[in-house]
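Just passing along the structure, written as structure tokens.
Of the protein chains in this complex, one is absent; all others appear in place.
Letters A and B mark the chains in the order given here, with residues in each chain numbered from 1 onward.
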Amino acid sequence: MLGPSLAAWALFVFVPLGLAAYESLFAWDMLTDPVYVGGANYAAIAESGELGRILGRTLGFSVLVVSGSMALGLGLALLLDRPGRFFAFVRGAIFSAYVVSWVAVALLWVLLLDPDRGVAAALLRAFGLPRVGFLTDPHAALVTLAAVTIWKITGYAMVVFLAGLRSVPQSLHEAASLDGAGPIARFRWVTWPLLKPTAAFVATTSLIVSFQAFDVVRIMTGGGPARATTLFVYAIYEQVFMNLSVGRASALAVVYFLVLCVLAAAQLRAWRSQTVGRRA
Amino acid sequence: MSLSRRSFALGASLAAVGGVAGCKRAVRDDKGRIRLRLWFSLGGRNREVLLEIVKRFHATQDEIHVEPVYQGDYFESLAKLRTAIAAKAAPALSHVVAEVVPYLARASTLEPLDGYPGMKEIPFVAALAQSGGFRGGGERPLYGIPLNRSTPLMYCNGDIFAKEGLRPPTTWKDLVDTAKTLTRPGTRWGHEVPISWWFWVALVGQAGGVVFDEAGRATLGDEAGVRALRLWQDLVHRDKAMRPPPGRDYDAWNVVNQDFLGGRAAFIWTSTAYIRYLEDNAKFPVVAAPLPRDVRASVPTGGTFFVVVKQAPDEEKVAAARFLRFFCEAEQAAYLSTRTGYLPITTPAAAKMRADGFFAKHPNDDVAQAQLAHVDPWPWEPLLFRIERDIVDPRLEEAVLLDRDASSVLAEARALAARPG
Partner (left out) sequence: MSLRSRRPGLLVSLLAAVAAAVWILPYAWMVVTSLKPLDEIAQDPTAPFPKHPQLDAYREVFDLVPVGRYLLVSLAVAVAIGVLQLALALPAGYALAKLHFVGKKTAFALVVACLLVPAQVTFVSVFLMFSKLSLTNTFSALVLPFAASALGTYLVRQALLSVPDEIIEAARLDGASELTIIYRILGPLLRPTLVSVFLVSFVFHYSDYFWPLVMTTDDTVRTLPLGIALLKEPGSGVRWHVVMAGNVLLSLPVLALFAIAQKHLIRGVAGRS
């Protein structure tokens, strides 16, 4: 019963992983013969400091995206968890961004954020604020990409939080109200403790999404300016398809996989302590 | 459990999916014409011109049908071509930036074209063809046929220069002074140029250097390279007279054009390819001038060469050669040049344009023609392109935007360039 699925995974997950580890030991441009270089590919990406920078950028980006989309998603869920067509419409509007293609979203925001002719620039001017090179200033670009990503995936966090909110028993709220708890106290002592597993779920999934960010990078900045937005997946892509350096790309992919494993282990541990805590 | 039935069902569905894949591409179409696949990476006006030439080619004969496929900008398209060659899925005909031709030739992916009828006899303008565009390019088999070829050119806003009583700068010192004079903080930069390999190479040449020495070492201009980079850094950070245009690759080129057209940059460097575009869209007279000299005058060439991929079916390669001959006829070459600003690639085309009074009517194109006398050829080095894209280009951007020490940045680049891999 599991056979076909396992075969597919073997072919497209496990064999490629092994192959990546193998290819990472060669210098190869796909056109001429590969040359065995041992650990030189790893040394090359590590010694120039590039690996550290890529990792730092990707983690920073993820932190921004996860915290931003979760905070916003939770806030919107609390705000919009009300009956009526208007609120349903707003919920739908926010979630629709999650459904639309990354390509469309990225292209749209390139236009909106154009430093001279974009709507965002016009708004800044209207409020007398200084010009910001959202996508063109090396210090701003990564934050901008994170903001666009948040815009895209907040609807997802909101929807999951809404589902979580609806599983909070009404009676608990009523009891708390009778005890004289205000909305903030009720959130702090009733809603939030029950919402924690939901939050952990959202955190995990949006971390995965943010770690795979590629489309926004490729379409909005091409990894620039001055490599400020070269995130992990884009770096791998660039190595293999722009530089035709299969070895370097494979070495990066192996490191990327190891980082994912570490993150997954950390999350699993956090999740376990969470559920244990809840049972206690 | 009926495993066999299941695996049969799975096998059948996989075969169904695979079946779409499996069928091999036919060399001829249903009308019996040879299908010539052409990958191109020209946008806007250039795309229209190329497709018009394809249309004309179809009107002259009925044995070959060109199938053009747009593949994104030069670099995107080159990435696709290289991976397609590796995957044995490349088309017979495509075009690539000049600097990558030696690499593709060394990897024996390109078809030598000397043997195809009439190819050797095409009267190319040497500086723009393989023979004069590369050091020793004439002694090698013919791999590249010039498609759209250009050099950097300086464009001045005629109104601003007239108002200030200035003339286009002719030396580096002149350039700095003019840029400073014409800068109006907050509204206008004096000078603007994409921070990219091509323009840096022009500066290196002007400062008396070469990126590769005769022995094939990537010197990156040595002291001249540093001086070139410092010129930009000083203009941007000390004199505050130049805007480093944001964006990667052609995004930055776009910004330069838009700033110039919008009056936000008084004089710019960009490709001759934009002569028509800038003239048509500017609300002021566009005055072209040769790049200023430092110890000497120098410009590199740019744009792309058609190449024919070796692994393509023979019939398709013959068809490609035939299309290329048509493309190089004076009529077509002149058409492409007059419509865009790319330089005419054959001497008859240039002569025809001169005879038709084109250069008299379009002095900017004439300036570009005259500048051809100062073309410095590229070295025929397989590593050239990798050093350009992988090592130098990103470092130039970083060095200028973040004001890094020019000499150590280039020393690092030289060290990386010397390493294999």
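One rule holds in what follows: a residue touches a chain if its C-beta (ideal position, glycine included) is under 8 Å from a C-beta of that chain, and two chains touch if they have at least 3 such contacts.
Please read all numbers here as calculations on a predicted model, not as lab measurements.
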- Note on the structure: Sole touch to the unshown chain from A:36, A:192 or A:257: residue A:257
- Item | Touching the absent chain when the full complex is considered, from B:86, B:166 or B:295 | B:86
- Residue among A:25, A:203 or A:236 that touches the chain left out of view: A:236
- Touching residues (missing chain, whole complex) on chain B: 1-2, 5-6, 13-14, 17-18, 20-21, 37, 39, 41-47, 69-74, 80-81, 83-84, 86-91, 249-250, 253-254, 257-258, 273-274, 277
- Those residues of chain A which, in the complete complex, touch the missing chain: 1-2, 4-6, 8-9, 12-13, 15-17, 19-20, 23, 30, 76, 78-84, 86-87, 89-90, 92-104, 107-112, 114, 117-119, 122, 151, 155-156, 159-160, 163, 165, 168, 170, 173-174, 177, 183, 186, 191, 201, 205, 208, 211-212, 214-215, 218-219, 232-233, 236-237, 240-241, 246, 249-250, 253, 256-257, 260-261, 264
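One rule holds in what follows: only the chains that are shown with their structure count from here on.
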- Task: Calculate how many whole Å lie between the centre of chain A and the centre of chain B, each centre taken as the average of the chain's C-alpha atoms.
- Result: 36
- Message: Which stretch or stretches of chain B touch chain A in the complex?
- Response: 1, 6-7, 10, 75, 79, 82-83, 85-86, 107, 109, 246-249, 251, 258, 262, 386, 389-390, 394, 397-398, 401-402, 416, 420-421
- Query: Hey, which residues of chain A end up touching chain B in the complex?
  - Reply: 1, 3-4, 27, 29-32, 37, 40-41, 44, 48, 115-116, 133, 135-138, 221-227, 241-245, 247-248
